[in-house]
Structure formats: structure tokens, C-alpha cells
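Here's the structure we're looking at; comments come further down.
For this depiction, one protein chain was excluded, whereas all remaining protein chains were kept in their positions.
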Amino acid sequence: MTDKRQVAMVIDLNKCIGCQTCTIACKTQWTNREGMEGMWWNTVSTSPGEGTPKGWEKMGGGFRKGKAQPGKLPKQGEFGTAWNFNVEEALFQGDKHDTLGPIGGDPNWGTNWDEDIGGGEYPNSFQFYIPRICNHCTKPACMEACPRGAIFKREEDGIVVINEDHCRGFRFCQEACPYKEIYYNTVTGTSQKCIMCAPRLEEGVPTACSRQCPGRVRFLGFLDDEDGPIHKLVYKYKVAMALHPEYETEPNVFYIPPLAPPSFDEEGNPIDEDRIPMDYLDSLFGPAVGPAIDLLKAEKAKKKAGGESDLMDTLIARNWLDLFGPFTTNPKDVAKTLEERVQNRQG
Amino acid sequence: MSKGVSRRNFLKAGALAAASLAMPNFLARSGVSLTALAAETPPDFNSSLDVYRKHWTWDKTVRGTHMINCWYQAHCAFDVYVKDGIVFREEQAAEYKQLRPELPDMNPRGCQKGCSFSHRMYETNRIKHPMRRAGGRGSGKWEQVSWDDALNDIADKFIDTIIKEGTDRVIWDLGPDINIGAANAAQARLAQLTHSICLDSNSSNGDGHRGAFETFGNVYMERSLEDYFYSDVIIIWGANPIFTSIPNAHFFTEARYNGTDIVCISPDYSASATKADLWVPVKPGTDAALALAICWQIIDGGHVNESFVSEQSDLPILIRADTGKFLTGKDLDGGLDSTFYTAGSDGKLREVDRKSLELEGYKADLEASLTVKLADGKEVPVRTVYTLLKERLSVYTPEAVSEMCGTAPKLIRRLAKMVINAKALSNVSGSSMNKYFHGNLTERAMILIWVLLGQMGRPGSGYSAFGFLANDGWEDYVSGLRIKDRITFGTEIGLDLMWDWMKGETSESFFKKLSTSQFTDPGGNLPIWTSSALFWHVHGGVSELAEQADKWVPDLKKPVKEALHESLEKKWLPLQPPMGKHPRILFHYCSNPLRSVRGSQKLTEVLWPKLSLSVAIDFRMSSTAKQADYVLPAAAWYEVTDHKWVTPLVPYNHVTNKAVEPLGESKPDFWIFTMLAKHIEERAKSRGLDVVESHMGKEIRLANLYQDMTMDGRFGEDDLDSAAGAILEQSSNLSHVSWEEQKETGFVRYNSLGLSPLSIGNAGDLKNDEPFIPLTHHIDGKQPYPTQTRRIQFYLDHPLYLDHDEHLPRFKAPPSIGGDYPLIMTGGHTRWSVHSVWRDNALMQRLNRGQPYIVMGQEDAGTRSIADGDWVRCFNDVGEFIVRAKVITGAQPGQTIMYHSWENYQFAGSGDARSVSPSPINPVELAGDHAHLKIGMLEGQPGCFDRDTRIEIEKLSAEDSARLRQG
Partner (left out) sequence: MRVQKVNTIAEYTDPAAPGWGSVEVTEIETIPAPLGLQPTEYIQVSWEERPYGALEQASLRAVHDGTSIAIQMIWEDPQPSTGAGEGFPDGAAIAFPVHGEPELMQMGSPEAPMQFVQWQASKKQARSVLAKGIGSTLPGAAVGETATGSWSGGRWTVVFTRSLAGEGESANLVPGSNTQIGIAVWNGSNEERAGIKAVSADWTALALDR
């Protein structure tokens, strides 16, 4: 009998550089099939900003005091349209005045439209990147909402999966998910979302977004692994926390909140005030964020003074594979075919 | 497990749900999924996830990489996944070894662009067949032709040109993506066998690191990434590594957790600034003032590392007060003008040792001031460089500098204190400063900080300029595997170099000389290079745009064009073909000058009409390919086996293996160059031509060209793999691992810098188990620097520098290039492309905005009633372009940012981002008749500048937008 376990992820916003390699890794891994062109199961948005889909934090869903909350159905245009370009005309047929651009005219929104716009006023501008995937919640609002029971949470790893054979495209899940992490495939007529790279995890390989992240931003592992970095960061040091815990779905993706350089007074002198307003961080991560930031600063100061810090060493993760708990297999070493993989399991 | 079983489970889930309406469903369902079954045979291989499981299967993987120059962030080993003859995915190999337990490893090297090359290579803009222009240039009318027809026609024109006008009329326009591997070796070999001209594009890319060159006589100095972990202060200055060094960035964020302070100095609150412990905003182009303020705090506070500067730098060397020139042996006793002097506290002169930096206990007086009697009897006061420097720097107080650069005095002091107190200080090198007109002054001022503090050559400590690390077998291959013989057996250059060696010259100087010779007279069998910046300015007509430069740059001594012509006429700088001899054939290889050259609108107007033939060799349709006569389809990087140069940041040779057959009729570059040689030979023979003479008098064996090209058949057009291997076997720094093994592993650590002129300047020991630190051969080994004084040199007594008051580091305000307009158009490399290779890629654009945009701050947008996404016109005295505006919070008022590398054809209307950048030459960079200010590979050439460009931006009405967008 397998124990109920939960795979979890900690994303370090101090290491995230907004490069979108995770986004692309996911795209080339799963969403390069028909009807999925506009899907980004992994996104990275600049915060503050509208995010993806546009204005998702104002779209509702999730629970309040345990009760499901109505949500808005996000539309493709809000996620960002997968523009196609007039390549043939502009490059192989056109004269020099033909402009290559999105077919259908000037776009006014896209998946990453708000990139690097940020908030505040120069020179006290502020911004940071937030990567997001499905949170594989402990209390998945999507699963609760589905009238067909087509969404299930795997016992062995807590991954929340849409059974696409059973899904009828009703999209209550899209409305109910407060993170708006579910997409609708108009070709298949089904809802689709991040599968936490279940086929990779099954082979001991980290998720594409984790393994391919050059910023070494993502810790991966089982939440109950007390020796693992995730348990340490979430429970021991309490520096990793869910995004919008008030949505009550109990996400299993956690974030190390962002530090920033000092802000300036009116004369341009650096002052001790946080560049990223604490009430803004509170609105994202809840009241635990303040103590977490204080601890991160204190531990860095300790390191700078030549001291030891298990927290800082954990976050540094000098050995890259330490990020991934039990998932350390190189994908190229996995059996190439499904048949071989099934055989390996049975043998 | 049967499908039915699984279905029953879902039924059960459904039934439970219906029966428990009041209960939140997750409670009812969490025990229901596939629990029992999963326990028996996890995972469930018959679930709806099977579609995904099947999607992630493949036929084979090979090691690969991308033959592109992403410079600082380049060099990433990948596994390329192939299914059904198609590359369907790639993923980082991520097998770099951790050097030491206290250091982070390099995994997983790669970025979003590398991770989607499989998408790029199959996009519609891939060129699949040889194409010949069927209408006017740029008409967009093409006909598909056979390789035979294309190569025959090109060969005929090639022969016509060299016999009628000379071999120097054929130009290889080589862009930054040349690989110093077999593909590029074939091109270079063809160039050397035919004495045609290769363009060194580094200068027109604006990557010249002129300030480092002026100071060290060398631009090549870069650490390996792990070494940053030993720094306690890292300054990001003139760079934005969070955009442009994606796989390197974790070393900075992790060092920050390790206690290192990260400082970012930039006008805008850049992505890199967000990762800093201290962000120092500075007005664009005024960084030299800030640097000199720090230098003054160092000097004024008594923090100068006197033993370091006395030994390593020219600061103790004596300068004549009357001429402002170094006091030389020639002045004193009719000796050598390469003999320089310091003075001790006893007032006695001492010759600067040219063979070693070792002072053996001698103490020079840094502030010596005395009068010496010259050979002609004249008595002149002399003072040290340090004394003059100190005098000059005394004006750079924090308060005064604040007026120049906009940084608050308190912040300047805080920054200076951090820098002075640093135990190990390093910088993150980028190439932004080179793109400012006075970027050389800025870089000299920055280097001065490190030198005054002696922050060099130790773990985590040192100034990085320009990274390059290459195999040293390439030149051998290009010259027919004969170079070592040539040097040993004493041809002219061999004798010359032997004489240098006897004089005590370093091997660094030795190879620098070889590098310089390739621009003037490369001898028998190396290719001839010329500076691309000079080429585009003179032959391309770009200098015509700078005719108003004296209005823009306040202290020009003469018009830029006049200064340029003087330099060329006096042969300070070599140009091939010389002024007045028109280029006739351009081969664009890894190059896209109509996109990249500042002021490129002049090229189609001035240069293209002179051309009888323009050939673009590429895998995708570039702005330049659109204007070509022939477009030859090159194989993409997963379709060839080859290797490429790296930098010391990641000191591993990287190999790509052929994963799939080239798409359509595309061919490896190596094949194209070899076959071109074959066709030239055939056409020459059919015309009865045998040998013709090059413009330098070399015999060009046209009738034996293919035989010579292939080294008597050893490396035919299909022998790319073995040619690539042969280069490594010839390499002193890579032959320790067999080619077969290198292909298998995809990356191999260099075992030394080797002898390539592109690497040797790093002057350090590259070891297997520790980070690389540059310049230790100088700092620990006391080897002299390849400069005039053989020291790190801050004083330049060249007349051009004296005339422009740039003989010592100083601050000059950025000129108003393009006219008197209120906004400065800075730029930067984008995270979304490397050069233009991914700029029009649909995946990248879907994560960007699909169209070019200019970045501006809220205040500047507000006063112009411009909202995010509006169409705007950007203009100055030189030109205009239209784009959309992107309004951000982090741009400094007065600053706009035009991120790099949009293709011309992505701009609506007729202009593009280059149209407003005339890029006048900085006259001091025309120096060439000097002991170390002379041309060399990738260095010592005039730069190109677009960061000082002034513009105005206005919002376009709907009608204007529609009209202008029609072009």
C-alpha cells in the first residue's frame, strides 16, 4: 500500500531571472500539440502586473471559509493568443516594405505582455518575476467543481490530473481554480493543464520546468521528506509560502519571497525602507512573508560576517541535483519507448 | 490492469460525488482516484496520462549545442531528442562536474532560446533551397536554382572579379557566429587560398572593449564562473546579465546568499538591478565620472595598493612636463624610445624592465618630481603618471560627480566604501560601455579602480573585459596544417618572432604580433582580415551619416571623415581593399550587416550598387539575405557535426553532433565552401586559367583550388566530421581527449589556454579542479603586459590622445549624437534573441509583444501623452523609425531603451532602429602607429556607438500611423 504522498515545489523568487526557460521547456515537452498553441502550463509573469490570464487575481474561485467561491471563466485572449506570422509574404514574396508581424493586426495583450513594467515610481520602481504552474493543491477547487469527477488527485504523489477521456469541456474547473491554471483546448473540446510532468516523475526525472531551469530556482520533492530542502524551507525555516493562501486550496507550490535593493529618499540617498512595499507582498503571500524576509536578510548578514547558515546553504544548492529530492535521473537515460518503460516496471 | 477497471473507479468517484452533495468534493474524492491500483503497479499505464507518456518517447538522443555566439552566456551542452527523423525536443545535458564542494556547479547550462532551437529550425523562415534573385535587389522575387547552377554562377563571378580587379575585391562578411571550428576553417582556408578579405566584425558589433585594450594592450581577460563565488563584492556595470547571461546568473544569485554583496550600476532599474544588494542609478554615459569618484575616494583616503601599482602599472613611470610624453631612453641618451623610467626616493632614475615586472625590492617613488637633463642638454621637469593622475582626479569629489552623473553624493560614498572594503572585488563584464562614444574612457576609469586597489589576479578578485577561449589548431588547419613548420623553419615571420623571443618578449606578445600581421601582411597561408567598422564606414558609406558629427561631439579636432582618411592614408590602420577600390563580391556568412550595422541604411544606398554579387549563406531569411543576389541554404546546428569556441567563463570545448539530415537541400557550411572551391577550379580550368596573382602578389592556384582546399583530397566536401576532429588533434589545449570521445560527451574541459591569439591574453593557468583566474601570469609570474611600457598602462602619450586630452582617464559628457534632442536612446541585448537569430521566432514573440517596441519611462511617456502600446515615431537629424511604445516604471527620465536585434523587416514603415544611429568614429580610436595601440584580432579597431543617440519621440495619430506604416 502506497502512503498518501504529496509532490511539492519551492520556487525561489530571488533566483528567478524571468528567462522563461521553464515556460519553453514545458511548451516543447507537452503543449506543442494541436489546439495547445496558446497554452502555457508554466508561465512567468512580472509582478506587479496583470499576469496570465490577464487580471487572474480578480477572477475569483477557490474557497472562503471552506465554501466554494464563484469564478470567472478566463478566455483565450486573456491568456494571450498564439500569434502566427505572415512569414511567407514578408520574407519570401514581399518587397522590402512588407512587414513581418502577427496575422490579424496589432496585438494588445499577450502572455507576457507586462514583462518588466513593474510598479512604483522611478527610482523607487520595483518588480520581480513569479513563475506559476498548477499548484496541485491539497484541496483542489477544480476537482471539487467538476461535475463529472474527471479530475483526480493521485494518491502516490498528489498530482492533480484531468482525465481527458472523461472531460467534457464544461470548464467549471477553469472558473473554480483561483489561480486560473487550466486551459481549454478548442480542438479536443477538453480542459488541459499542468500534469506536474507525471510521466517524467514516474521515471525519476525532475519536471521539465525544474530540471531545465538555468536559474536553479525550483526545489522538487515530497513534502513529507523531512530531510529534504522543501520540508526545511516550508516548515522548519518558514521562508517558503503559498501564493494567495487566502484562496484556501492549500497549494503545493511554495515561494521564497523576493528581496530587493534599498529604496531612495528624495535626494537619491539609499534608505532602509523596503523597495517592494510590504503590504504588496502581504497581499500576495499573507502575513508570513514579513518574518520570512527578515530571516532571509538576517541569515545573509550572518554569511557575510563569515558565519554559517544552513538556510543560505540550502538555498544556494551548490550541487544542482540536490534541488530535486528523489528525482535525479537524466532523461536521456530513461527507456526510449513506453513499452520498455512498462516492461521495466513489471520486471 | 484493464481499461475497464480504471473506468469503474471513475464511476465510483462519480457516484460518491452525487451522494455527497453537501460535502466539498475533494474530501469525497481524495481517497477514490486510483489508490489501490497505484499501490500495486504504480504508475497506472492505462490512464489518460498515456497520451503524454507516449508523447515523451524517442528514437535516439545525441549531444548537441548551438553554433552561435551568445558570448558570455554561450556554451551549453544539450541532448537532442530525435523521433521519426525529426528533432522534436532538446534538453540540457547538465553533466558539468562540480569543481569543489564549496562551489556551485554549472548545471544546467541553457536558456529558453537554446531550449527551443528545435522549433526555430523547422519554422517557415528556414531556407530549404538555393535561391536566385528573380527581380531587383530586395524585390522579394526569387527563383529556386540547383546547387550546380548557383555555384557555377558564383564561381564565374568570383573569377571575373579577381582577374579583372583583384582578389581583395572579394569580401567574406563574417558575423559574430563564426565557430572557429571546421565550418569556419573551410571558409578561412578558401579565403587564404584565394587571398580574399575576411571582415573582423567585432569592432562594428561594438564589442571592442577599447578601454581594456588601451590599458592592458589586450582585451582578453575573463574568469571562470565559479570564481565569482570567491568575490565578496561583485559589480554589475555596463552589463545586464539577468537578460544576457541566463545560464550564468545563478552564480550571482547564489553568491548573494553566500554573503557576497551584489552591486548593480545602471541608468534603469534593470532586471539585473532587481537582484542587487545595492542599485546605483547613473545617468546614461556618465559612468566614467562615477568610477573616477571612487578612484578619488581611494586615493584621497589613502587606500592605494602602492606595491601593486608600482609593480604592475605605469603609475610610477615618468612623464616629461614639456611634451606630456614619456621620458624615454632616446630623450636621455639617444637610446631606445621603448625605454622608460621611474625614480626612487633618492631621485635616481631606473629603467623600466621590459622583461619582467619583478622589482626585487626596488621601491619607486610614486610621486617623484624631478628635473632631468636630456641628451640635447635641455633640462626638463618630469613627474610620475600617478602625480598627474592624482591632480586630475582631485576634481572628482562626490559632490562634483553627483552633478555629472546624477548619483547622490551619499550613495557615491557608500559605493566607494563598499568597493574599498571589499576583500575580493570583481565585475560582471558586458559590452554596453563599448557602445558609448566615450566608452573607452569609461572602461579605463573602471579598470583604474581595480588597479589602484590591487584587486587583480586573486580568487574572486579582478577586472573582466572580454572572454575568448579557442582551440589553437584552427590556424593550422586554415594554413594547411603547416603553421608550426612555418614558424620552426624560419620564414620571414618565423625569424621575426624568434628575434622577439631573443629580446625577451613573451609568448603573448609573440602571438599578438601574429594577430596584427593578419591585417597587414599575413604571410603565405593565413587569411587576410580587415576591420569591419572601417569597411562599413569607408566602403559602406556609413561615415557620410556622421558629417554633422562636429555639431554633436563638442571637442573634435577635425571632422570625423577627415580624421578617418588621415588614419588610412598614413596607414595607421589598414583597410582592405583600400579606399577607392570598390568591393565587388560580398559573402555574408553568419552575418547580417543590414540588420546589425549602425546606420545600415547607407549600405544598400552606397555599397550595394558597387557589388556585382552578394551571397547570403544562412539557414534562415535575414534582413541581409532579403537583399542578396543568392541565398544559399545552410544546414542548421543539429544537422552538422562540429565544435565551437568558448570563453574562460565556461572553459569547455563544445561539440554538436549531426542528429538529423539537413532539411530540404540545405548543406553544411563546410560543404558549401569546399564545393565552391571545386566549382571555381572547374570554371577556371574551362577558361584555361591556372595561376593568377593576388593583390599582394601571392600566387593563387585557381586550377588546383579544390586540391589545395581539401589538402589533396584528405578533407573533401563530405568530410566535415574528420576535419573538425583534425582541428582538435592539432590543438595543444584539446588534443588530450579523442575526437570520438568529445563527440560522445559533447563537452571537454580545456587543459590550458593554448596558443591562439584569441586566448593567450587571458594569461593564466587553466586547471582541471579550480576556477580560472586571468592575468596571473602577469600578477604572480611577473610577466610584462603587451603594452608600450610593458605595464598596465593608464597614460597614453599618443598625439591623438594628447590632443583630445584623453592621455589619462577622465570623464567626458556623452555627445548628442544625432542632434540636440531630449531623449537618449540607450540599448541593450534582449533576453529574447541572440543577435537576430530568434528575434522573429514565433515562440519567443508569443512571449514578447510580436512587434518591435521602444521602452520609455512613465514620466517621459506622460508628458508626451503616450500610453503603453501606442504607435510612436522616433526621430533625430539622421533618420526616423516607428514602433510601439512600452512604458515601464524602471526607466530613468530622459532614457529610452531600444532593445537589440529586431530584423529590419519587423519594423513597420521604412525605417528601423539603426536608422537614427550614425555612429561617428571616435578619432582617438584611429591611432595605430603606436607600440600597443595597433590593430589585432577582435581588438585595436575603431568601435561603433549607438548608446549616445539622441532622439525625440512623438505619439502617432491613427491616420499618421496608417500612412507611415505603409512606408
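By letter and in written order, the chains are A and B; residue numbering begins at 1 in each of them.
In the analysis below, a contact is a pair of C-beta atoms (placed from the backbone, for glycine too) under 8 Å apart; a residue touches a chain by one contact, two chains touch by 3 or more.
On a predicted model such as this, the values are computed, not experimentally measured, just so you know.
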item: Option touching the unshown chain, where A:M39, A:C146, A:C194 or A:A317 are the choices; value: A:C146
item: Absent-chain interface as seen on subunit A, which is shown; value: 67-71, 73, 75-76, 141, 144-149, 168, 170-172, 175-176, 184, 186, 189
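Basically, only the chains that are shown with their structure count from here on.
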item: CA centroid of subunit A to CA centroid of subunit B, Å; value: 34
item: Subunit A residues touching subunit B - in the complex, by the definition given at the top; value: 1-2, 4, 14-15, 17-21, 23-25, 27-30, 32-33, 63, 66, 68, 80, 82-85, 87-88, 90-102, 106-108, 110-113, 115-123, 125-128, 138-140, 143-150, 152-156, 161-166, 195, 198-200, 202, 208, 211-216, 258, 260-262, 264, 267-270, 300, 302-306, 312, 315-321, 330-332, 336-338, 341-342, 345-346
